[in-house]
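The structure's right below; bear with me while I get my questions together.
All protein chains of the complex are present and in place, except for one that has been dropped.
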Amino acid sequence: MTEGLLVIKESLPYLLEGAGVTASAVVGAMLLGLIIGVFLAVLQVYGPRSLGRLAGLYVWFFRGVPVLVLLFLFYFGLFSLMGVNLSAFMSVILVLGMTSGAYQSQIYRGAIESLPYGQLKAARALGMSDWKAIKYIILPQALRLSIPGFSNEYSIILKDSALAFVLGTSEIMARTHFVASRTYQHLPLYVTAGILYFILTWLGVKALRRLEDKARIPGYSHHHG
Amino acid sequence: MTLSENRPVLRAENISKVLGGKQILRSVSFELQKGEMKVLIGPSGGGKSTLLQCINFLIPPDEGQIFLDDEEIHIHRKRDLYAYRQKVGMIFQDFNLFDHLNAVENVSIALRKVKKIAKKEALERAMSELERVGVGDKANLYPAQLSGGQKQRVSIARALAMDPEVMLLDEPTSALDPELIGEVLAVIRNLAQDGMTMIMATHQMGFVRSLADQILFMQEGEIIEQGPPSELLTPGSNTRALQFCSKMDELYEEPEV
Partner (left out) sequence: MDWGFYTQELIPALNRGLVKTMLLILPSASIGLFMGIVVGTLRAYGHPVLRKIGDGYAGLFRGTPLVVQLFVLYFGLPNLGIYLEPYTAAVLGFILCTSAYQSEYIRGGLLSIRRGQMLATQALGFSSFQSMLWVIIPQAVRRALPGCSNEIIYLIKYSSLAYIITFIELTGEGKILATKYFRFTEVFLAIGFYYLIMVTVADFGLKKLEKRLYIPGFGKG
């Protein structure tokens, strides 16, 4: 037992570095997912039906195929097919970002559709183009409403990032596996890894809750009107 | 209540619209003179709200044309459409204030983003409009923190800040509690007396009697009767408008206007 604790103590700095890699990968993926998600949501709600259907196809694909398969497909398959030479780390961000974008798009779409139609009408009546109306009136409200969903999505992506180790990225799982295969202290080490993920989840959710509080509009409930 | 020049500010010709399979508007036409206050009355479903929303193309008409200062508005020329909407202010029954902005931001956002006015000037203009309608002290409050009457007055300020040539009012007091109707009608009355060109749909008959230059009685998508209150609403004139008004008087308690 004590040997296990010793191993943990010695490898902790190494593992914490991995936590840093995990965190940056997740942040990158969430941001990419945000951009893709908003784009797809606006397309599905306000765009021409043909583009909306294309968006729907993208969402269907990235929500239906397992993350593990997507990682293999892109890293070993499509990227080399396209002649693109990305590191495992970048590939993970890209794949997780594209996947998250599919899920996030449905969060934003729901939020946009929950807004009263009168908001858009009033914006148009003042002479705003649809583009301006979406940018200044619709999205500021929809994104605020989406923060809980975004937080949920964050914890999912964080857990999915553990699969990055199959591509060789040096994050938490890869490093834990590395130490475990040399010291044979699998149980204590993987439990430690679990604790690290736990902490990262807690930190992220807390930060997002703080964001939600800061962005709150007085009296704005979910949803009147 | 002055009817000056002969050229109408706003002209609608043969506006028709089908919604949900029903013919809501049947070839409606009217003219609006500068400084005139036209009032649309009639039973619900008669097409008043649809007509108003067709005027600023929030609902695109199936047929017909709209002319502002004798220039036809083409809906597909987006730039012209946006410019046109800046000149035509609209007040909605359910206010439609932007929920994520406080009062002064609601009034100034179109000035900043559509008219491209600098932030400082826009806020100053917004404040003066808010004071004009009597809610200057509520400038930093959010819509959720305002009463119905205050919200509607803010929305009037928002429309006025754009310096419109015409104001469209779609049952501005219908969603308000009775005791709040008076403050909004007072603001509208001041606008009318200052010479704003307006067309308003309403059920407030006292208001109609005292302030309307012309009444348009609409039913089932057509203008059934047209004329000044002196013609249509004289007791004993036996017009449809008068019959409708009497029914309204029975149903609603009229605040002092």
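By letter and in written order, the chains are A and B; residue numbering begins at 1 in each of them.
The definition used in the following text is that a contact is a pair of C-beta atoms (placed from the backbone, for glycine too) under 8 Å apart; a residue touches a chain by one contact, two chains touch by 3 or more.
It should be emphasised that the depicted structure is a prediction, and the values quoted were computed from it without experimental measurement.
One chain is not depicted; across the entire complex it touches A.
Interface note: of A:61, A:117 or A:131, the residue touching the hidden chain in the full complex is A:61. Note that of A:90, A:166 or A:211, the residue touching the chain absent from this view is A:166.
Take chain A: the residues that touch the chain left off the picture are 4, 60-61, 63-70, 72-73, 76-78, 80-81, 155, 158-163, 166, 173, 177, 180, 184-188, 190-191, 193-194, 197-198, 201.
Going forward, only the chains that are shown with their structure count from here on.
Put simply, chain A touches chain B in their complex at residues 116, 118-119, 121-129, 132, 136-137, 140-141, 144, 217-221, 224-225. By the touch criterion given at the top, residues 53, 56, 58, 78, 82-86, 88-90, 92, 94-100, 109-110, 113-114, 141-145, 155, 158-159, 162 of chain B touch chain A in their complex.
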